[in-house]
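Shown here: the complex without one of its protein chains, the others still in place.
Coming up: chain A.
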Amino acid sequence: MRPFAYERATTAEDAVARHAAGDGGGNGRGGTAYLAGGTNLVDLMRLGVAQPARLVDVRRLPLDRIELDTDGGLVIGAAVTNSDLAADRTVREGHPVLAEAVVAGASGQIRNLATVGGNLLQRTRCPYFQDAAKPCNKRNPGSGCPAREGEHHNLAVIGHSAACVATHPSDMAVALAALGASVRIRNAEGERTVSLDDFYRLPGGEPECDTVLEPGELITAVEVPPLGMPSRYRKVRERASFAFALVSVAAALDVDRGAGGGGAAGGEAGGGTIRDVRLALGGVAHRPWRARRAEDVLRGAPATRESFLRAAEAEMEAAEPLRDNGYKVPLARNLIVRTLTELGEGS
């Protein structure tokens, strides 16, 4: 591991000031990086992928609370651990998709260290990004992308570019995308809030930037609006536990079972009309993929398997699978249908 200086910040303002006192540079070679739980950054430093010259530790900042706001929304501090987020009664009852997504990720040990802010900023597990001896446009801009023709069976099928086919690894962020969450960011000028949709980037020609965060900006909290409908997180992976998603789905479904909605055809999900729906996919793109096309198809449609399938197919029409990851397209389609069917049946 490269030598680095270590400082511990006492407040968010102090952290930003300390970061500004260094020479910037983010998590790449040199520069200053924020350290929280360390479960991704320390590993990347050991691999030689991240080589900060200075760490500003933000783990102990007073950002470790989960607050319920007056309308039923949540404000989750950036230093809240994954474990505390998933164990929180308010989250489990009001936003179960979020608790389910968090416990679907990593291991018990890692969830105890990992934080919400760090979870949002974890880097791709693309094998070329993680191998400092290989070219990678995300790690070393302009060096090329061996994944496109190489080992990519678990990489992106949608929204990728010639420069990068990486996926975002977070489960939590997929649930937050479906929930329409926003990220609260502190910088030298003050605070700004960015919706999760705008927070994450597609790779385009600049895959080195995962997010719109400027150097030195610090995530202080995540704001989650109230949900008020059943929700669920479903994840498919290569083994039953402690693995990243091949495909995952975060969904919420509000079905109006009132007039005209009853009497569903035999074998169809519950019947009724879809009043509202939220859908996001993980494991398929450079960012959590909010499935807006599918949502548009579903709003106002009957809550039937046929509608769910039509919506899933509409969303996955934009897919451009690589040589070895075409399986993700039917996998995503089927997982969307299954998850919405379960929610529609109220099971």
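Note that contacts are C-beta pairs under 8 Å (C-beta built on N, C-alpha and C of every residue); 3 or more make two chains touch, one makes a residue touch a chain; residues count from 1.
Heads up, the rule we're going with is that contacts and distances are computed from a predicted model.
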{"item": "Name per UniProt, for the chain absent here [options: \"Phosphate transport system permease protein PstA\", \"NADH-quinone oxidoreductase subunit J\", \"(2Fe-2S)-binding protein\" or \"Tripartite tricarboxylate transporter TctA\"]", "value": "\"(2Fe-2S)-binding protein\""}
{"item": "Residue among A:R18, A:R59 or A:R287 touching the omitted chain", "value": "A:R59"}
{"item": "Omitted-chain contact residue, chosen from A:P62, A:G108, A:G205 or A:P330", "value": "A:G108"}
{"item": "Contact partner of the left-out chain, one of A:D71, A:E93, A:E149 or A:E189", "value": "A:E93"}
{"item": "Residues in chain A touching the chain absent from view", "value": "1-6, 8, 29-30, 35, 37-39, 42-43, 46, 51, 53-55, 57, 59, 83, 86-87, 89, 92-93, 96, 99-100, 103-104, 106-110, 112-113, 235, 240-242"}
